[in-house]
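A single protein chain has been removed from this complex, and every other one stays in its place.
Chain naming follows the written order as A and B, and within any one chain the residues start at number 1.
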Amino acid sequence: MTETDVKVLASELKSQYGDNLNINADRFFTKLLVDKVKLLDLMQLLHDKYGFNQLSNLTSVDYGEEFEMVYHLYSIPENIKICVKTRIPRNMPEADSLITIWPAADWQEREVYDLMGIRFNGHPNLIRVLLPDDFDGHPLRKDFVRKG
Amino acid sequence: MALENAADKDTEELAKHNILVTTLDKLWDWGRSWSFWPLNYGCNCCPIEVMAAGAARFDQARFGYEVVRAVPRQADLLTVAGPITLKMKPAIERVWAQMPEPKWVIAMGNCAISGGPFKDGYSVLPGVDSIIPVDVYIPGCPVRPEALFHAMLELKKKVKQGDYRRS
Partner (left out) sequence: MFDTDIYSVNVGPVHPSTHGGLHAEAIMNGEIIEDVIVHLGYVHRSVEKIAEGKTYQQYVPYTARLDYLATNLPVMGYCQTVEKLLGIEIPERAEYIRVIMAELSRIASHQIAVAATGIDLGATTGLMYAMRDRERIMDIFAMTGGQRLLSSYIRIGGVAADIPEGFIPAVNDIVNDIPKMMDEYNDLLTGNEIWGARMKGVGVLKAEDAIAYGVTGPNLRASGISYDLRKAEPYSIYDRFDFVVPTRNSGDSLARWQVRIEEIGESGRIIKQALDGMPEGEIKGKVPKNLKPEAGAEVYHHIESSKGELGYYIVSDGGAKPYRLHVRAPSFINLMVLPLISRGGVFQDIITNIATLDPILGESDR
């Protein structure tokens, strides 16, 4: 698969997911912005059918009203890359866990829970990983205030 | 001239006759200062320079400080190298409590002294002296092995003079 094939792949997915999927691209990545409810479905498809066997990066950004989950996927050894994003409302910060597809999501989702406060449905061990268990708050949120 | 009165209090006079008058504390302090037993502790970049100080080029064995112990109950010098994070705080308090007296602390590096470059963050304590008493502060980021030796030699002066807290 080459860069042009990634665009072909993207348009195939667009016809499959319709309005639940938006595609754009910058100089670096083709980006798929998918609805939260279709995330697990899309990720399973990308892993099983299109061969993205490496979940390279999983992180989150606080945009005020919404959080954005960002995933960078790669295929080894061909090194094809794609970026998947989904938006989560601030008043209900939940997403589906990808641990059943890539075990690499395990600690990365725990870190997002720890620092950003997003819960992952289906994660077997969603506890803090970097901060003490009794820490109050989620520091990477923009409204976090340091105490003391 | 022979010494006639054995109760003579003039120590200089006694020394001429090869008689040394001291206290046991002074003798123990002299011995301790020449061979600290550091605890093998470190978090972050500074302990790499502690490793380099123990290795062949800088060689802390020249000063007598090469007996590095892994167990706090056998060590008497805690070199706090690196920042104290919220999660590390109970661990280091416990380790400090397990060390027997007399014991000393060198706060090594900017992180241990004041939080260093990470004091703006939410998870680093503003210096190790907020939880345990410190004897010598040595700044640096990271502290060069020569600077670490300077700190140890300053501590040696302090201990030789008996200038530290006693239990």
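Keep in mind that, in the parts below, a contact is a pair of C-beta atoms (placed from the backbone, for glycine too) under 8 Å apart; a residue touches a chain by one contact, two chains touch by 3 or more.
Fair warning: this is a prediction, and the values are worked out from it, not measured in the lab.
Residue B:52 is the one among B:14, B:52 or B:131 that touches the chain not shown.
Listed for chain A, the residues touching the missing chain in the whole complex are 26, 28-29, 53-57, 59, 61-62, 70, 72, 76-77, 79, 83, 102-104, 106-108, 111, 115, 128-132, 139-140.
Hidden from this view is one chain, which touches chain B at 39-45, 47-49, 51-52, 55-57, 68, 70, 72, 82-83, 85-88, 91-92, 95, 117-118, 120-124, 141-142, 144.
By definition in this document, only the chains that are shown with their structure count from here on.
Here the CA centre of chain A is 49 Å from the CA centre of chain B.
Contact residues of chain B toward chain A in the complex are 86-87, 122-123. Interface residues of chain A, counted against chain B in their complex, comprise 131-132, 135, 139, 144, 146.
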